[in-house]
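A single protein chain has been omitted; all remaining protein chains appear in their positions.
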Amino acid sequence: MSTAESGRARRWLILAGVAGALAVLAAFPLAVTDPAATSIAVFTLVFMVSTAAWNIFSGYSGYLALGHAVFFGSGGYAVALAARDWHFKGGWDVFALLPFGGLVAAAIAVPIGVIALRTRRHTFVVVTIAIFFIFQLAAFNLSFTGGTSGIELPIAPFPVATYNNPFYYVGLVILVMTIAMSWAVRRSRFGLQLLAIRDDEARARGLGVKTGRIKLAAFVLSAFPIGMVGGLYFYFLGQIFPQFAYDPLFDISLALMAFLGGIGTLVGPVLGAAVLEALQQYLTQSVSGSGTYLIVYGVLFLAVILLLPRGVVPTLTELVKSRRARAADSSTIEEPRDQAVRSVAGAIR
Amino acid sequence: MSGLLEVTEVSKSFGGVRALTACHIDVAKGSIHGLIGPNGSGKTTLFNVITGYERIQQGEVRFDGIEITNAPPDQVFGLGIGRTFQLTRIFSRLTVLENMLVATQRREGWLRGLLHRAGSSSEKHRATELLEFVGIARLANEPAGNLSFGQRKLLELASLLVADPDVLLLDEPAGGVNPTLITHLADRINELNKAGKTFLVVEHNMEFVMSLCHEVTVLSQGRPLVSGAPDEVRANPAVLDAYLGGEDDAATQLELVSEDPARRPRAPVAPSRTVSLIQPRAKLGGPEPLLSVRGVSAGYGGGDILKEVTFDVPEGEITCIVGPNGAGKSTLLATISGLLRPRQGEIRFGGRVISGLAPREILARGIAHVPQVHSLFNEMTVRENVEMGAFTVDDRALVAQRLGTVGELYPIVRERADEKAGSLSGGQQRLVEFARSLMLDPTMIVLDEPSMGLDPQTRRIVFDMIELMNRQGKTILLVEQNARAGLRLSSRGVVLENGIVRLLGTGREVLEHPEIGALYLGGTVSTGGAPSAVG
Partner (left out) sequence: MSFTSLLQAVIDGILTGGVYALMAAGLTLIFGVMNIINIAQGVMVVLGAYLSYALSVHLGIGLLPGLLLTVPAMFVLGVAIEFVFMRRLRESDRTGMSILVTFAVAIVIEGILTEIFGVDYVQLHAAYVDKSVYVFGFYLPYIYLIGFGLAVVLLIALYWLLYRTKFGRAVRASLQNRTAADLIGINVDRTRTISVGIGVAVTAVGGMVFGATNAFNPGSGYDLISRLLAIVILGGMGSIGGAMAAAVFMLVINDVVAVAWSPTWAPLVFFAALVIVLSFRPQGLFGSAAARAQ
């Protein structure tokens, strides 16, 4: 039948596209050797991972979490402290600490999630913000975080010309992993239940969905990649300070990027992050005042929220779909075939 | 013999209102059990209690002998009891097939749920079969939000079947649905019943209930009134009473928990001369109707609730709109007072068009509206609430004068002037709402179910007050669930059903019309005649 054929063809097309994109991304640092460009690329990858991970929770469940910088910073601190206290020399070995950063973030996510998820959606947002500020305050004042002077990470002995590349590739690997996770969640039973919670949480409960557990699981899951990539980010920078580790702009950026690309879709947030982070970096380097940067950011955000609330990807998909002719009239009801009725009656007995 | 699903001695209150009082119901295994009763009788609350959406302190729910009182919704579903909702709920952003897969029960932890695909091929196969069973299989990949109203109902039902529940609680499955689909639904329910499923069905469509159900329980004011075979129930005069409103409902007192009997409102004093605050521009004095509604169609976005409604409200009289549940009575009042803009048609008041105006402007033309749902400002005192009725008037002296006049008509305004409105009983609040509506001396007063939820004594007072306001020259447009009392009071009657005007005439004509029983209970009332065949 033609639908199965076209379905298969579609699948090959997507696979080819993904392979192609991966190839391009893998080849990027080899082709573009300008360290400024690869540096921007590393930052972009960090945000792509973060947004995709954030989307796994907020996008699929509909609960807007605005405190995920907690996981970013905590992952960063975990890696920094481990590298220092366990005497890592720097180089590829520090990358092995990244999963540790992810685990620390995930561990922190458990109590935070338990507390925050008791409240309704809009109070939830505020609670995540409050918890974020607790962490920020702690980072500034606790001695073991080094306070305002932060912590230094070991310098990797990579050759100067291609210094950024290892970070880029590690970031790319984490991105692939995160997108794969997002994809797996989306097509899994777990993901379906999350989406059901987003649409109608009360009814989902009535259909047997254990909403509390599912939400918590998604929350913890979303923390892991962010913790990892937080470690990567600060390793790249060489130092971690509390104001960068716990930056409210990070929180709002994730939301903005996800909204721009299409919150709740699979690739939307990643695309949104790619576009926006590149834009962000360009702005920081070309615009003199940090004030203008903020203004542009804020205005952009307002424009996206008010004019394109569903994001680019869903809007484009809608356009494509409405081009195709609608299928048969949807107002009549098919007469059930007797065969089907009998077999179902048998199945129910 | 105890049934598969047993509810005993369940009571549930919301604030001062008792939704269920010592309610009990016994659903026999393998039966189709109907649950009927007038608006506000507690049917949906009972469903909510059984399925864990509402918690109870008193009473017991048993399923197959095991107590499940206050079990959370997901657990109740896991045990084998599924329910649909009065306002059909589906997951609109998921596809139809995905909707089906959500309810698939698997014995696995969430971790494995993460790794496994949303639907194995056998699960999808089963889901597709069920979709075919209800007749929407070809829509399997459509986003559920695109489905029509009737298709959503089928989806809601089908998604329950995925988990193969033993008991299905259906809340108004035939509500707002076309006759072909009703037949289709009834057939499906019968099929499932023959396969061993037990049903508890809440419905207002009496044809549907009486022809489908083996046993019917009538709930009235939170209590079971009668239970038995459909024909018995139909022939029982108390049942029609419950729907149309009896004279003296001694057996069905709704106790308002916070009411203090010592402070019942007394009969009003003879009214003194009233002071007009606004020039009554709308008095015509001629044969023209005061309010004319012509071809009005209106809805809230999902399709029209009112379909080309046309009727008149004569000046100086009481006109009563009655009709079964979901007929569109409140929607009609909303279009008249400007809360809803009619999609089509025209409404004239005093000869001038008012359809499409804002509520403020319609108020200024002389129409006051007392909505169905509680509309007092809880935190303000009774006096402040009544004064708010004259909000648009700046002259404080005039307002005070008006307050005095209104207070003579409604002593409660004087007696409890400084108490917070929220502390009054339901009946007392109603009277304060009436008082408030009089503050601008309107030409016409629109009342939406003024007696709902009130005990018989207060109801009598409410109707007395309505009559009194009319005698003072106010035109009254009334929606009443208590059709008998409402129509007896009125000189004009309008019967609305499914958004269409079915009967028009004087109050008495409408009340004594043979069809009115049929409209409310399906089939003829007096002889409990043979139900018409379905399908």
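To keep things simple, chains are lettered A and B as they appear, and every chain counts its residues starting from 1.
We take it that contacts are C-beta pairs under 8 Å (C-beta built on N, C-alpha and C of every residue); 3 or more make two chains touch, one makes a residue touch a chain.
Because the structure is a prediction, the values reported are computed rather than measured.
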item: Partner chains on view for the chain not depicted; value: A, B
item: Hidden-chain contact residue, picked from the options A:V110, A:V173 or A:I305; value: A:I305
item: Contact with the hidden chain (one of A:S6, A:N141, A:T284 or A:T315); value: A:N141
item: Of B:G78, B:P143, B:G316 or B:P359, the one touching the omitted chain in the full complex; value: B:P359
item: Candidate in contact with the missing chain, chosen from B:E384, B:E415 or B:E467; value: B:E384
item: Given A:A21, A:V110, A:V126 or A:L316, the one touching the chain that is not displayed; value: A:V126
item: Absent chain, residues of chain A that touch it; value: 64, 66, 115, 117-123, 125-127, 129-131, 133-134, 137-138, 140-141, 201-202, 205, 248-249, 252, 255-256, 259, 289-299, 301-302, 305-306, 309
item: Chain not shown, touching residues in chain B; value: 337, 339, 359-360, 363-364, 368-369, 371, 373-380, 384, 388-389, 391-392, 394, 436
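Following the convention adopted for this analysis, only the chains that are shown with their structure count from here on.
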item: Euclidean distance of C-alpha centroids - chain A vs chain B, Å; value: 46
item: Touch list for chain B against partner chain A, complex; value: 51, 53, 72-74, 76-78, 82-83, 85, 89-94, 98, 101-106, 110, 113-119, 126, 129-130, 132-139, 142, 146-148, 150-151, 154, 159-161, 163-164, 180-181, 184, 191-192, 194-197
item: Contact footprint of chain B on chain A as seen in their complex; value: 184-185, 187-193, 195-196, 198-200, 202-211, 213-214, 217, 221, 328, 330-331, 333-337, 340-341, 343-345, 347-349
